[in-house]
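One structure, as structure tokens, below. Some questions next.
With one protein chain withheld, the remaining protein chains of the complex are depicted in position.
And then chain A:
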Amino acid sequence: MSLLMTIVSLMYLISAACYVIGLHMMRTPKTARNGNRVSAVGMIIAVIMTFLIALHQNEATMTGSLILVVGLVLGLGYGTIRARTVEMTDMPQLVSLFNAVGGGAAAAIGTFDYLSMAAGSHLHFAFSFPVALDLVIGGITFSGSLIATGKLAGKISGKPITFPGAKLLNAVVVIVILVSVVLTIGFAANSWWLILTLCASLVFGILMTIPIGGADMPVVVSLLNAFTGLAVSMAGFVIDNQALIIAGALVGAAGTILTLQMAAAMNRSVMNIIAGGFGTGDSNSAAADDIPVNVKETTADDVGVQLAYANNVMIVPGYGLAAAQAQHEVAELAKLLTDHDINVNYAIHPVAGRMPGHMNVLLAEVNVPYDQMKQLEEANSMFENTDVSLVIGANDVTNPAARRKGTAITGMPILDVDKSKSVVVIKRSMSTGYAGIQNELFSDDKTHMLFSDAKKGIQEIIASTKEYLDE
């Protein structure tokens, strides 16, 4: 090993250590930001080292260098602009987009190196195997993530898209992938097999993602994040670069853990989610208009009284809150109450929002203090002493039916909202949540429904609460 290569290898190792330390520092909000910076420093080190190798080898053509610079400038610019301007509610689709581009870049590396082999030349298993995996995983991630991005952004229908013969088509595509992978790996270099593998993988990515409903997208994004990591790792094997192998493996592990945790919080298996079609029995429209007799309606004025005379208030936010962009109003209401010495906390279910931990980001954006955000277990220990629980845009995660056997959500971890002294649910109608069943919390004796858009409803509550607090 030359001196330069020794230095470069050691520096790659340091950059890999930076990623691990950076992720480790993301455990607490205090150190998280610096953790991300440590990780960024590792990235800068890796890029500088790569340029050192490139300069040393000095094989680059003018055109190659030009393409590199133009690609870097355009890509860095576009990425930065998107990241700076994205709304926090749109975070899931941006993460999904970054999965797509990462997977796509990894697949491009595999394609490049395989096509560089002279046609008909003998392939080493240690080269062709990671190339094939890189193409399959990277290809699936690229097209699948783009579909997920479209669904999350509402550009593609969030409803599960299924069609007759979809299962058969899936099976055919999987067989094509397997055959073309074997041909890519096992025989002399032939670019057609490679192209077939890539195309079949891209098609499979689309087929895999379209039947999955919008509310399952967080799990899919998380899974595709793991895929991207693995694809990058495989690209590392292809070009024999350990920075890629290590970083890719870390991300693969991260994505896998999150996927499993999310699936557990929805009480479903990852396979069940990927199989798709969940929530197709669309009962929303049918059930929306009939309000069962035992459901009690309330007015913003009454809610204002309740809140003004409460000691402990728990806000239970769900995706409906984000969809209505009502975070600011919620924070304003909470501030009004805390200013009058009323305790306010937020009970946040792991799958609230559109990706794991999304609700926390939305609340942090409107300056909700970190220590008011209670996770499932802590929140559940607090409901007994809660005077008023304010459920805004959350549904299935509050349904006590999960504790009984034989319902669609049986066994799902829920927030024990029904244990608080009184409950106010702000909701536009009686429509069911994603699971498609009636929420028994809504017909509970202690529950009052305020039928309203989240934003408008909370504005009215703020106004009436102010009156009773003598403002």
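We adopt the following convention: contacts are C-beta pairs under 8 Å (C-beta built on N, C-alpha and C of every residue); 3 or more make two chains touch, one makes a residue touch a chain; residues count from 1.
Keep this in mind: contacts and distances are computed from a predicted model.
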Missing subunit (named according to UniProt) among the choices "Chemotaxis protein CheA", "RsbT co-antagonist protein RsbR", "Energy-coupling factor transport system permease protein" or "proton-translocating NAD(P)(+) transhydrogenase": "proton-translocating NAD(P)(+) transhydrogenase"
Chain not shown: contacting residue from A:254, A:275, A:323 or A:469: A:254
Which residue of A:373, A:401 or A:415 touches the chain not shown here: A:373
Contact with the hidden chain (one of A:184, A:228 or A:464): A:228
Of A:128, A:306 or A:360, the residue in touch with the unshown chain: A:360
Residue ranges of chain A at the interface with the undisplayed chain: 15-16, 19-20, 22-24, 26-30, 32-33, 35-37, 39-40, 43, 46-47, 50-51, 53-54, 57, 59-61, 63-65, 67-68, 70-72, 74-80, 82-84, 86, 88, 91, 94-95, 97-99, 101-102, 104-106, 108-109, 111-113, 115-116, 126, 221-222, 225, 228-229, 232-233, 235-237, 239-258, 261, 312, 314, 338-339, 341, 343-345, 348, 350, 353, 355-358, 360-361, 364-365, 367, 369-373, 375-376, 381-382, 385
